[in-house]
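My questions will all concern the structure given below.
Yeah, one chain of the complex is gone here, protein chain that is, but the others are all in their spots.
Now for subunit A:
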Amino acid sequence: MIRVEGISKEYKQFARSTGVIGSMRNLFSREHTLLKAVNEISFSIEKGEAVGYLGPNGAGKSTMIKMLTGILVPTSGMVTVNNLVPHKHRKEIAKKVGIVFGQRSQLWWDLPVQDSFDLHKRIYNIHDTDYRTNMNIFLELLNLKEFITQPVRQLSLGQRMRAEIGLALLHNPDILFLDEPTIGLDVIAKDNIRSFIKQMNREHKVSVLLTTHDLKDIEEICPRMLIVNKGELIFDGTVDQLKSNLSPGKLITIEFESNPGNEVELANADLIADHGIRKTFKIDKGLDSAIDFVKRVSKRYPIKDFSLEDSDIEDIIRMYYRSLDNDNNIGIANQEKMSVI
């Protein structure tokens, strides 16, 4: 469905000298440096997949979406969407994909939401029956019925985003691209949008590629994620794979009846926080050893209570970015040495 092979995108950045003389000089000499926004990235996405595209600011996420939708032409490499090269078949691609830019609107600001949908019906030449079917879905699932007759300028950000997503799906696209769809929304609005996208993906088999900063978006919607940093693809796999690759371990906090001191058995575990009778250990291996560990400890020292926690996805990603900053060549296998934040 989507095939990306060794794709790169370079931008020319003109060096700007400072000061009046510098800006005069800029008029005549245009020195530029090449900025690689996307560097030799390859991946493919099959029909019906939901993929999260993740990376810090400036990692080249939007650039990738723009190349996939034909807005931008790649500097080198090959992209096909539905076996078509996007920038050469822009109109055909436009019929097959829906796009939501979280920070740009497709809606007509001063008009009722309904008008924007009517316009899209005409732009995409949507058949009456398809239009009615889809509108009924959106009116219910996105709850558009609560504001469809209101001018867009009166909507809340969450309502507007629901309308944007409905609009992008009106022409039954095979693929939905979402560029930061939940940006700026409150928790409930985010939940609504995530569950809708998930439903369209699972039940209506719309392929989804979404960029985001919010990892919850990916956890909820996307079984697979691609992580990019500084234009390069650094991870392609599932959330679970990322977790097990990084092996962040588990944290066990044990509350003892009385302070056992520092002589607690330390096999397979590191003591990482010590508050007297409450101590936190980090265990590298799976859950079994955590239970064994607690059992072993409780045989020797009476314990009152214990709690077990997994590092959540945010911690994992944070570790991942940080490790890349520390040493660009460090392999995933070496990550186990890192401490949990």
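Here is the rule we go by: contacts are C-beta pairs under 8 Å (C-beta built on N, C-alpha and C of every residue); 3 or more make two chains touch, one makes a residue touch a chain; residues count from 1.
The working rule: contacts and distances are computed from a predicted model.
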item: Hidden subunit of the complex - UniProt protein name among "Nitrous oxidase accessory protein", "ABC-type lipoprotein export system ATPase subunit", "ABC transporter permease" or "Acetolactate synthase"; value: "ABC transporter permease"
item: Residue, one of A:90, A:202, A:275 or A:304, that touches the chain absent here; value: A:90
item: Touching residue (missing chain; options A:119, A:139, A:155 or A:183); value: A:119
item: Hidden partner chain, residues of subunit A it touches; value: 9, 11-12, 37, 63, 66, 69-73, 87, 90-92, 94-95, 97, 99, 101, 104, 106, 108-111, 115, 119, 122-124, 151
